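The excerpt is restricted to a subset of chains, each kept in its original location.
Read from first to last, the chains carry the letters A and B; within each, the first residue is number 1.
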């Protein structure tokens, strides 16, 4: 299965080396420790070492980090012959994206006297941006070369930072868990890319575009880690104190309710009542996505449960009925079904956030209003904040779709070594694997 | 392998929907943010955001959360054809149980002015209660439908909360790591349920009631996570400061000593000296169970090691010699051997706790006595506390056995879709799986 067009011997090393050298140079010129990581700066002020934000953000960061590398990486190993690429390319593009995101996010909203200041909060934000790229990766999974993925990551990170800047810094949108900035953006960007990269003859690789028993078990590792740590994800960069605490709590109950509705819908929509691993692996997570915007708000535990409950239902229905339509009618080949896990639940989360913001009152938030809605605390109207939230969704969708369109065409350039239609979803193009040409059948039979 | 009696198409969705809707309604009526998660309440008082308990409990919570969903879930994947159900039903019933536990535990010991107040501590307690249900799940693994499991969880959570209330609130028992409330309760409840559900013809599914190479590897993920995070489990809800610190330390050494005695006994009891994965996966964890009550006390590191050392020995001997007797003579079909991992080590832990409490002196505990033994600090006798601890074990065993008896008979009702004797330990009844009827042999041969 070696093919001159997919041979990465020069393309991949050159891409990696150029990107990393550019990163190193830009870091050398632009990036500095912030005042909590710099030895001299930290010791200038009079505070205890225990007040360093490291102790209040780093455990959340590590949970997010696990979601990015284990969660996303293993979630995508469900394909029978694409485990190396799923976890391996996830690893590669995430390692690149988090560096590039540090620069792009710093450039747009982290500059101090011409320098980008970094610390644990920027690390969390870089991982968040990376998450968005990995969502898009899910849409094109199995059909792209690692060079294409790196190029996609480069552009997507940049556009992510632009969108994030517009929302958070210009409009004053609240979106701590990223229902819009991360999930909606990543999903619709990826869906547009995969639309542009449409392969009419993908059914030639159809026999590999499915799971086997063990690949589903590996994927469950990803699912469970994402599910468990989602409360940390949504709360990682909210304001300290009650805000982080409440966000984690809301997400916890949203996910729990989502899991029950997912199992119910999975069984209900199967003709023989049997559960489908695709739903369990994905839809059970929709409650985390949908609590991404409103999680830090006074959503109440039962509000969170309703959101999760609906997210699970929508997501399973999407997998069952909408995805086949998207593929047939709109020519969107969405390998992981990111539209059902990140797209629709992201939009749901944005709407829930807009509504929850629009009904915020000082009676409910008290002096905590300034942490959750600084604009309302400063005298703005809650309905205005709600309007901002709704506009933000539209902006996000616009940038994601337009960006995906452009990037999709760039990725179509024949120089990036994308696999032919006959060998998609196949590790052996890019990896040394034990099996030999033609041995596919025996592998599948034996799993 | 589709069978009208095991078809879940209506049973499972209806059960999930009814349960979740009841939960949402009850949460709406009864549940409120506590003063650390509520925006207005938290900002009423004059404290730093960094004093929020989130920062002092949430990392422990996440470790416990991993034990519940990855630890228990993957530990049970050792069966060759039951991986989807092990990790998938674990996921489902845990997601339900943690919501229901929030209500039941709140009802018994978390009410404030007619409302249940929730935050990170209630989340940990809900996960703990869930752990107890998952222990019982281990006893009936492979022989029950998901609907039966949800029903069992509903009753067990309720009885768990009653027992916990009697011990912690009425008697003043100390049991932070749950040797009694979680492990002894969950094990004997589950053993009684599986006794009532006794299947005389279970040997018709015998060929599936064993592991294959890869299923044992997946199970080791569960084992290692449980082992690593047990120090966090036992210390998650002890008093802050030295108490949490000491509990983690004691559990760490108890587990390390337990691991050595487990390996020793596993090799010693095999005719050819070969290690048995069943022992390694389970008995090596008994040291965590046995340190559940006394872990927060001044057990000393070497006392902890003795406890762990004995727990490992008892547990392996249980797997090797007692389990076959329980099955043949008492008709207790204990799939995961929870009696050896949670039952006997739980009782050992309760006894160690009673003895350690009975010898507590102010000389050893100093001003810390009020955190560990408030009753002794208030002038009570240590021997009285020891007596309370011993009585608590008896109460726990009583409620667990009686509760298991009743719930077992409820689960026997033929409407819940339990699998026939010929297709136990088999994913394909409840899950879409790649293999086809009759293809069992090839799967087993190939693993």
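The definition used in the following text is that a contact is a pair of C-beta atoms (placed from the backbone, for glycine too) under 8 Å apart; a residue touches a chain by one contact, two chains touch by 3 or more.
The model shown is predicted, which means the values in this text are computed figures rather than measured ones.
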item	value
Where 2 copies are displayed, count of copies in the complete assembly	3
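Convention: only the chains that are shown with their structure count from here on.
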item	value
Where chain A and chain B are represented by their mean Cα positions, the distance between them in whole Å	33
Of all residues in chain B, those that touch chain A in their complex	2, 7-13, 16-17, 19-20, 23-25, 27-28, 31-33, 36-44, 48-50, 52-55, 58-59, 62, 65-66, 69-70, 73-74, 77, 83-84, 87-88, 91-92, 95-96, 98-99, 118-120, 123, 146, 214, 218, 221, 429-435, 442-443, 446
Touching residues (chain side chain A, partner chain B) in the complex	51, 55-56, 59, 63, 210-214, 216-217, 220-221, 224-225, 227-229, 232, 239-246, 248-249, 252-253, 255-257, 259-261, 263-265, 267-268, 270-277, 280, 284, 298, 300-302, 305-306, 309, 363-369, 371-372, 445-447
